[in-house]
Each structure stands twice: as structure tokens, then as C-alpha cells.
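Omission of a single protein chain aside, the complex is shown with its protein chains in their original locations.
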Amino acid sequence: MPRTVLTLVLNDPPYESARTATAFRIIDAAIRRGYDVNVFAYEGAVALAFACQAPHANAVHGRDVAGEDHPTTSAWVREVLELARERSIKLDWVNCGLCVDERGVDDAVRGVRRGSPADLWSFVNTSTNTLVIPTR
Amino acid sequence: MLQILTVAYRATLEEQDDPILWLSHSLRNNGAHIDLLFRSSAVSYVVRGQSPIGLRIGEWVQSQPPDIAYEVAALMSKDCRIFALAEDLAVRGIRREHVLGGVGFIARAELPALLRGYTNIWQW
Partner (left out) sequence: MAGYVFIAARDPWEGVEATRVFEMASSLAEARDAVTVYLTENGAFAARAPAGEQFLSPLIAAGVNILVDPFALQERGISHERVVEGVVPAPIEQLVDLLAEGRPSLWF
């Protein structure tokens, strides 16, 4: 039986929109449901996997780095890659290469690859469904 | 200074706070006199019972979810006045009994008088 494959097209950079957390919830849920997932990160979303992100303390909250436990989207990317690996699910996370170059975020977490709209078109043609999460 | 917030829940899960509430706290802690006006979807920030508990991505489970109502109340405890636009609350069906104590309901017609009381007005 052919596997169900979902493709998500993300556009938002980290820390700018509620759509980012929702996108990760969808990816997480899809993996747990046993669906293969493709992510095409476009425009600002190429920074989601930027390996140089770092959590920080929060003096307003009165918490140190450990206490604040501030998420980074790069850590979330690692989490869903690991979740997929553990469950033998295919998660293919592709950053649009030109978007990476413009933004200088070419240090992505391991498991994320550089690609182009050709990858997106390949995803679309081999997926059960494609969801674009647009930005505003 | 009057901070006017119009957008609610923008990246609050990732930041574990609202960036403008956080900034307001930080400025207040540095001595600024700040009041806040919530308009549009941001009127939701004065509602009791906001509880984004349980965000999970892979093995990561959020241990410090944002507590927006707490942060609003904490600003009030620092002598910041908090206002919410009455009409925007009403159209969304948010009644006074659902709202934190101490929040001032401001009608649209009262906005000019409110704004005249500030030299710095920042709309976010």
C-alpha cells in the first residue's frame, strides 16, 4: 500500500508568527500518525533550521538559561528529525538555497538539506497532499 | 509612554511570552512609566484562564509556557495602567467577568482623551 506523504511549504522565519509553532505541531502529529513528511522551507523559514540559534536566560522572568528552557526552532527541527528516525518515517527537510544565501543562514542542523523549487515540484508530484502555510 | 498592542499570540509559544509585554516589563524595570492599551485581537490578553499547556515537539515538552494573563497582571502590580478597548471586547463576546481585575475598559470615543495624556505612543 502506498505510503501517505504530506508536503508542507513554510515561509515564516523563527520567532515571528504563531504559524511556526502550529507548523511544527502538524509535522510532529503527521510523523506520529505514520505519514512521511516533506518540508520545503522558503523565504524566512530557511532560518528555522539555523544551527547557530541559542537559547538565553530571561531576566524579566527571573530565570537562567536552564530555567527558561527557551526553545529554538533549530532544536525543534532536530526533534522532528529524530522522531521520524525513531519511527522509521521519512522526513525530508529542504531549505530553498537562494533564500539561504540571501539571509546568510547556511549553517543548518544536520539532516536538513539545501535545495530549490525543483525539489518542491518533486515533492508535490510524489505527495498525497501539499499544504502551503503562507506568510503575511 | 502608552504601548498599543493590536496583535495577539504572535510567536508567544516560541518566545514563551508576548514580545511587547516582555519589552514593557523590561522598560518598566529600567524606570520607564508605561501604560498599555489592548485593541483588536490583543484584547484577548486580559482574559482569565489563558492556558497554553502541553506543547510538545518530538521529545521536547514545553516546561515554561507563556502566561500572558500573569504578565499583564504583573505589569499592573508595577503600577502600569492597563486598558482594553470596550468595543473590541464586546464584539468578541468577552464580558467583564471574564477579564482580569483592574483592567480599564475604554470606549472608542474616549481614545482621543486617553492618547492626549502621553508624549510617547507606540503602536505595535
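First chain written, first letter: the chains are A and B, and each begins at residue 1.
The working rule: a contact is a pair of C-beta atoms (placed from the backbone, for glycine too) under 8 Å apart; a residue touches a chain by one contact, two chains touch by 3 or more.
From a predicted model like this one, the values you see are computed outputs, not experimental measurements.
Contact with the undisplayed chain is limited, among A:Ala30, A:Cys99 or A:Val112, to A:Ala30. Residue positions on chain A in contact with the hidden chain: 4, 6, 18-19, 22, 25-26, 29-30, 32-33, 35, 128-129, 131-134, in rising order.
Mapped onto chain B, the footprint of the missing chain covers residues 8-9, 40-41, 44, 47-55, 69, 88, 91-94, 98.
Operating definition for what follows: only the chains that are shown with their structure count from here on.
Centres computed as Cα averages put chain A at a distance of 29 Å from chain B. Against chain B, in their complex, chain A makes its touches with residues 14-18, 20-21, 24-25, 28, 58-61, 63, 67-71, 73, 75-76, 78-80, 82-83. The part of chain B that touches chain A in the complex is made up of residues 9-17, 22, 25-26, 29, 55-60, 62-64.
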